[in-house]
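I am attaching a structure below and will ask some questions about it afterwards.
A single protein chain has been omitted; all remaining protein chains appear in their positions.
For chain A:
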Amino acid sequence: MDDDSSSYLRRRRFLATGAAALSGALAGCNGLPGGSSGGGGGDGSGTITLSSFRGSGPLVEGRASLSGTRIADLPDLSGELTVYLGGGEGGLYRELLSMFSQLYPDFTVRPREGGTAQLANTIIEEGENSPADVFWAVDAGSLGAVAEADMATTLSSDVVESVPQEFHPTDQWVGTAGRARSVPYNTNELSASDIPDTVMDFPDTPALQGAMGWAPTYGAFQAFVTAMRLIEGESATRQWLQSMLDSGVTEYPDEFLTSNAVADGEISAGFANHYYALRVRSARTDAPLDLAFTSGDAGALINVAGAAVIQGTDQQELAENFVRHLLTVEAQEFFATRTFAYPMIPGVPPVGGLPSIDELNPPSIDLQELSNVEPTLQLMRDVGVL
């Protein structure tokens, strides 16, 4: 359906010669141009370069030079792979998949899209008969659920080594892009100093009374409450949810709409993953919208999109090589500049004036425990949030 263009075959050929030319130079040197010049090395026209992976727009300007493993350093992808693709970024991830198919004419990928948890549930129900080779999902909890059901194989250490340890806790999956919890706020209504440094203080902050929005049915929000439960305990979390309700929080169906409502001034601030605000700002450059981050608590959780190789696949080698490709400079630049996510490898910085991932102060919890949402839902139901 997507691999329709034969004109891209030339690009594949270039990459092969490019790889050969580069074989002397080690990864990280000037293999592909990292600046904004955009031109490819070698023969020039009709090539896939870093800029093909890079997005455009006001948020993507003046990118520093990048380092890390490049596509040219990896073996070719070849064969057919079924990838279960979970979550809202599906469409954008699909685009990366089709770029891979264009690069490698012998590589066919069959993406199957659905909600993250729904696909995780599907894989678990399918059991050993699952047609999936790779599960690529936008939430560590879903990956954790699949891993706990013994449906994920352990990845080789060379696949995961470039990613910080907390984003591959058991090596049954590895983070491919980060999604930070954040507080989008309306700059006409509030200033950064109005946003408390700890999320537990929100219900008692006068400036936020009746002015906050959240999306409790949204998976990322539930992961956030799960983290709070793990860090602060059940009763403090219950108390926090109740106080937020008492303070007149407004409910939205998802966090994009929450962020939009902040930009509209319908509410002054909200709870949302960081990239929604960037997406709003990318579309409406004059939107009075900025991001605040809390520190060291559930409000600063960094969840990840990640990939797992499914138990029982007959494409183990191809699947692992595919996951390696997701961690190349090119793919990471794609995630950073097109989905506004946090890159997972240190050599690629985030966009949009975001603090770098090591400037954030996420809580130290095992992301995999985020799959234990059941007690969270119980709590949210008890309080009347769900």
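To be clear about the criterion, contacts are C-beta pairs under 8 Å (C-beta built on N, C-alpha and C of every residue); 3 or more make two chains touch, one makes a residue touch a chain; residues count from 1.
Here, contacts and distances are computed from a predicted model.
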{"item": "Chain not present in the shown complex, as UniProt names it (candidates \"2-ketoglutarate ferredoxin oxidoreductase subunit beta\", \"Type I-D CRISPR-associated protein Cas7/Csc2\", \"Iron ABC transporter permease\" or \"Pyruvate synthase subunit PorA\")", "value": "\"Iron ABC transporter permease\""}
{"item": "Of A:64, A:192 or A:283, the residue in touch with the unshown chain", "value": "A:283"}
{"item": "Absent-chain contact - pick from A:69, A:130 or A:368", "value": "A:130"}
{"item": "Omitted-chain contact residue, chosen from A:51, A:186, A:294 or A:371", "value": "A:371"}
{"item": "Which of A:68, A:87 or A:203 contacts the chain that the document leaves out", "value": "A:87"}
{"item": "Contact set of chain A toward the excluded chain (per top definition)", "value": "1, 55-57, 82, 87-98, 110-115, 117-118, 120-122, 125-127, 129-131, 145, 217, 219, 222, 251, 253-254, 256-257, 261, 264, 266, 276, 279-280, 282-283, 338, 371, 373-374, 376-377, 381-382, 384, 386"}
